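All protein chains but one are shown at their positions in the complex.
When the chains are written out, they are named A, B and C in that same order, and each has its own residue count from 1.
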Amino acid sequence: MSGTNSGLFTTPAMAVIFSAQAHVRHMLTFEAALARAEARAGIIPAEAAAAIAGQCHVERFDVNALYQEAALAGTPVIPLVRMLTERLPENARQFVHSGATSQDAIDTAMVLQMRLGLEQLIDNLLTICERCAELAVQHRHNVMAGRTLLQQALPITFGLKAARWLALAARQVRMLRDCGNHSLCLQFGGAAGTLAALGTAGIRVGELLAEELSLPLPDLPWHAERDRVAAVAAAVGICAGSMAKLAGDIILLSQTEVAEITEAAVPGKGGSSAMVQKRNPVDAVSAIASSRLALAAVPLLFSSLTSEHERAAGGWQAEWVAVPDLFCHAAGAVAHVADAIRGLVVDSARMSANLELGGGLLMAESLTTALAARIGRLNARPLVQQICNHARLAGLSLKQAALTHPQIAGILAAAEIRNALDPAAYLGVSDILIDRALTAYHEIKGATERQ
Amino acid sequence: MSGTNSGLFTTPAMAVIFSAQAHVRHMLTFEAALARAEARAGIIPAEAAAAIAGQCHVERFDVNALYQEAALAGTPVIPLVRMLTERLPENARQFVHSGATSQDAIDTAMVLQMRLGLEQLIDNLLTICERCAELAVQHRHNVMAGRTLLQQALPITFGLKAARWLALAARQVRMLRDCGNHSLCLQFGGAAGTLAALGTAGIRVGELLAEELSLPLPDLPWHAERDRVAAVAAAVGICAGSMAKLAGDIILLSQTEVAEITEAAVPGKGGSSAMVQKRNPVDAVSAIASSRLALAAVPLLFSSLTSEHERAAGGWQAEWVAVPDLFCHAAGAVAHVADAIRGLVVDSARMSANLELGGGLLMAESLTTALAARIGRLNARPLVQQICNHARLAGLSLKQAALTHPQIAGILAAAEIRNALDPAAYLGVSDILIDRALTAYHEIKGATERQ
Amino acid sequence: MSGTNSGLFTTPAMAVIFSAQAHVRHMLTFEAALARAEARAGIIPAEAAAAIAGQCHVERFDVNALYQEAALAGTPVIPLVRMLTERLPENARQFVHSGATSQDAIDTAMVLQMRLGLEQLIDNLLTICERCAELAVQHRHNVMAGRTLLQQALPITFGLKAARWLALAARQVRMLRDCGNHSLCLQFGGAAGTLAALGTAGIRVGELLAEELSLPLPDLPWHAERDRVAAVAAAVGICAGSMAKLAGDIILLSQTEVAEITEAAVPGKGGSSAMVQKRNPVDAVSAIASSRLALAAVPLLFSSLTSEHERAAGGWQAEWVAVPDLFCHAAGAVAHVADAIRGLVVDSARMSANLELGGGLLMAESLTTALAARIGRLNARPLVQQICNHARLAGLSLKQAALTHPQIAGILAAAEIRNALDPAAYLGVSDILIDRALTAYHEIKGATERQ
Partner (left out) sequence: MSGTNSGLFTTPAMAVIFSAQAHVRHMLTFEAALARAEARAGIIPAEAAAAIAGQCHVERFDVNALYQEAALAGTPVIPLVRMLTERLPENARQFVHSGATSQDAIDTAMVLQMRLGLEQLIDNLLTICERCAELAVQHRHNVMAGRTLLQQALPITFGLKAARWLALAARQVRMLRDCGNHSLCLQFGGAAGTLAALGTAGIRVGELLAEELSLPLPDLPWHAERDRVAAVAAAVGICAGSMAKLAGDIILLSQTEVAEITEAAVPGKGGSSAMVQKRNPVDAVSAIASSRLALAAVPLLFSSLTSEHERAAGGWQAEWVAVPDLFCHAAGAVAHVADAIRGLVVDSARMSANLELGGGLLMAESLTTALAARIGRLNARPLVQQICNHARLAGLSLKQAALTHPQIAGILAAAEIRNALDPAAYLGVSDILIDRALTAYHEIKGATERQ
């Protein structure tokens, strides 16, 4: 993926985890662990296992040649086993890949890669959490417009928005961690899932192999039941999609007409080939692109649930490309959001000023609530409606219209009206929600670190 | 969905849970619970709450008129609140929907419907599990061809295949249950997620409301963070996709040329308008169609993760249709698989006979293993390859070719060859895997019943 | 779909075209036409054909009962043929559905429904075109900010934006029309695509049947080659997706902070259950939701391309639901955009005012161009960059910064600077492009009307 447009929408670290080289490395890890497990189970000689494990280093393999051959064979394991066998002394050769099938090697390698991939995503999500937690605390009292259907609705604080971003990102940490714990496990079943070539030793070899790889042993081999892969795909996809929520908010808040936040200025970033003034929210935009690319892999991985009999004819093979694509682009989404948030410039004065746009009509609910306490909500609502309409037609602010409205003066004192129209006085439980998000995050962070 | 082609790919029970009527019923449940919670919190008079709750019965509402009005308003809550208010005595009217927003009512109603929907799916999955468990026990020793890439590969037992179906279905039970526990919770945030209209009482009302509805209270309102909905969508989608695995296997095993199983004959089912002889695997086919329809809703629900600011402009609204579609078609997939499996006719003689197709070449690995114990795998493999090729060219079975091969006689005795070519003697750990699947199922079943 | 949330995201007219009733009506149309064609070909008696055609009226059928039976049979044609046969005199009964298979009736009915559906979409698209054409002419000279990555970039006119909407909608008219012409044709192949039951008369009956239904006759039956259905799905999906472009622009321009356009105020539309001041762009939002729901059906219909052998086991059946969903929601998208655009209130003063936001920096490219003519672009670009940065830091507008910049005065006169910073003087070929869009539209409109 490096050196192409794909590189814009992933991270170098994740690209390494899912590189061809890494794929071969992890298949070799499987082969080495298998040999050791079989030696421990007394199925193959210890020296053979040692010889095999001693050759299982990706640096000794011509990865490009391997994949060239794989394109004909239809699987990378056939050339891998051949190449590995050729490197061995005569007496160890027959013990390579013993009792296993290519799917065992490919699936387990993929599981090992996914384990690393989830760790990467979690690390980067925690960076986002940390920064969002700071923003939540820092902007706890900075009032801004809450917007529904992209219309100003009610005041909120930027701290609350950041807290919601935090809670969302923190939940992804937990979801990815739980998903890894539940869904990543050894695949080992032999050619048709019975481990027949190992006779009665199959169970014992499986246990030792799981131990060698520090992977949980599943109830059954899962060669043709891909619900675990789909579950990982879903979790990573939801993580990627959640990043688009943050990125989308950033882009919307960065609009020239809103201008409440700006991505940090970095030389060489966010400019335009035509317009010198541009400060494009380039990380957020790349996060959106990355997120969409990641999400495109999810339905494909769900469709692989339909695996025919004991090994799928097409669906499984598509996973070999879709899983790397999913993780790489999800990493791009997380990393770009992390970058966007890292240096985020927040203009709280502009947030405040924007509350006046639309004549401050977003305080209508607050005014209704204040009036309702005196005249009931059924009377208050049409009255405020009338004031809003008047304000709109006369080009007044809600405050002007309310303070001069003949009827309202008999109900609320001017100070009460002013108070009802003060955004900072109408924030409900924002503060408590921020605390909750911080607490939840610290729990998740703690649990993740303990693991 | 009733009375159309959609009805072929859902169940009446799930269609009821996600009917327009049910949607209105659950929004009214929300409004009634809200009134009671606010009365308990001392925010509104107890009599008003009683009056409101007393009118919150869907039978008193013209659901069609409500949705007609909703199409203009853009949300069903505006006509709902209007209609509910009109039914109330003067002094209760102002207390309807107090402090809440339409999203609170719609999202919480959807959560209540999803909770019922998950229960339905779990019930029907347990039916599948039960039948698969029976099949696993009953056919524990019935040998059949294991097939990879749709080619005969190695012998397995039908019991093992059923055990894998069982394990898959049982995992879905656990996944749906866990997902319900983690992801279904109250939505209550008011117009912009601050509960501002309730002043400081917001937190307390939220707690009581959650109690009234027996729903967990989330850390924060989730109006614009839809990861929980996406997680439910993923779990239900994976369940639906898993059903396509079972249905696909059934269709493949039902092929005229394979004929190892047949769906139960039921009058009026599976015939053809043109061909009288047809016994189509109609439930499995409908399960596939249902599964695909369910899966189509998942990417849409993932795309709603990108919710703008404090309420989405389009993505959230699409959920109102996509969530019912997802559950209804997932129910169709589960129910059709349950029906297909319920009366499944298994032809174990044919399973046995099919092992001879392809000249019994699927025993090649077994023969290799037997020879390898004497001459090493590196020598055994080309020898068996040679025998296989000879068998193919000469039109012999593998047994004939092996027994008459000059070289092999010096290595294995005829009885040993016969044993190596006996499918029933090459089943590896099939039996143990069946037991594991049964144990895992009973644990999941127990845990589900305890809940 | 009526009386549920689905009704919010379709049109009554399209819901009628794809209702269960309509499906049965069109299958009966097929059966009547088949009987007439077979009579004309001398295969069945003319009186039998007349008797059959005489009963082919949907009003005489219990559609609900039919679909109930269909759920068991796995196809609506089996009960349809049974019910139709029962209504006939003894001597006509055997000639019902003669030589055809259920897929012939279902596919051809679907084609007839799709033909009507395309006409509906085209009609509504032309409404959008007409209104966009008016907007393009009316706002030909109304300058507004062009925005890339949601940042103000360069001035454009609202007329040009409307012209681009027009061109997009007009291209959809042409695409849908062409697609209908290419892809909608008779399906008639009998049980396995050979028309065997009709002996040598199959070709002749097919020709007459196509004539009866005014449908083109394809090269071959297409029971298991669904590329034509996929092509229609693609065209309708692209149409629906294009609507989301228009709706998205409307929502963005309606933001409180942008406020350049507003959907027409209609009583009962666009309010909020909580906030009286809200004027939500409810049609645009519903268009987005409708569009996403329509697009969800497209991948499913593409996956049906993989049809097994002579009739698919699941993929085809899923079309029965996905095609109606696609058309209904696409209609919702088109209609909601038409409604949003119909009464669109355009605030050209605000458009003008918004150009000043961001200090009018969107004129930077224009200034660069003006300077470049004197000092070359390589010198002009960094100079303007410097002025922009100064303007940003000093809180000046670009005009203020440029007019007071020491270096620039030596290059451009003040009037030249003012001219370079006048948005209305930097519109390039906007005007010509508007004319082109109008011309293209009139051609497409003419061609459509001639058809």
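Operating definition for what follows: a contact is a pair of C-beta atoms (placed from the backbone, for glycine too) under 8 Å apart; a residue touches a chain by one contact, two chains touch by 3 or more.
A quick note: this is a predicted structure, and the numbers were derived from the prediction, not measured.
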Which of B:D104, B:E310 or B:E365 contacts the chain that the document leaves out: B:E365
Selected residue (touches chain absent from view) among C:V24, C:I156 or C:L361: C:I156
Sole contact to the chain not displayed, among A:A49, A:V258, A:I288 or A:L412: A:I288
Listed residues C:E130, C:E211 or C:E308, member touching the removed chain: C:E308
Sole residue of B:Q152, B:S304, B:S430 or B:T448 that reaches the chain not shown, by the stated touch rule: B:Q152
Contact footprint on chain C, counting only the chain that is left out: 85, 93-95, 98, 146-150, 153-156, 160, 163-164, 167-168, 171-172, 175, 190-200, 202-203, 219-221, 224-227, 230-231, 234-235, 237-238, 241-242, 244-245, 248-249, 252, 288, 291, 295, 298-299, 302-303, 305-313, 365-366, 369, 372, 376-379, 426-430, 432-433, 436-437, 440
Touching residues (missing chain, whole complex) on chain B: 145, 147-154, 251-252, 254-259, 272, 274-282, 285, 299, 303, 354, 357-358, 361-362, 364-365, 368, 381, 384-385, 388, 398
Contacts of chain A with the absent chain, listed as residue ranges: 2-9, 19-20, 23, 63-64, 67-78, 81, 97, 100-102, 105, 190-191, 197, 244, 247, 251, 266, 268-275, 280-289, 291-293, 295-297, 299-300, 303, 313-315, 317-318, 320-322, 324-325
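Everything that follows uses one rule, which is that only the chains that are shown with their structure count from here on.
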Self-contact between copies chain A and chain B, residue sets same or different by half: same
Pair of chains ranked first by number of touching C-beta pairs: A-B
Intercentroid distance (Cα basis), chain C paired with chain B, Å: 33
Averaged-CA centre spacing for the pair chain B and chain A, given as whole angstrom: 24
Chain C residues counted as touching two or more neighbouring chains: 251, 272, 274-275, 280-282, 285, 299, 303
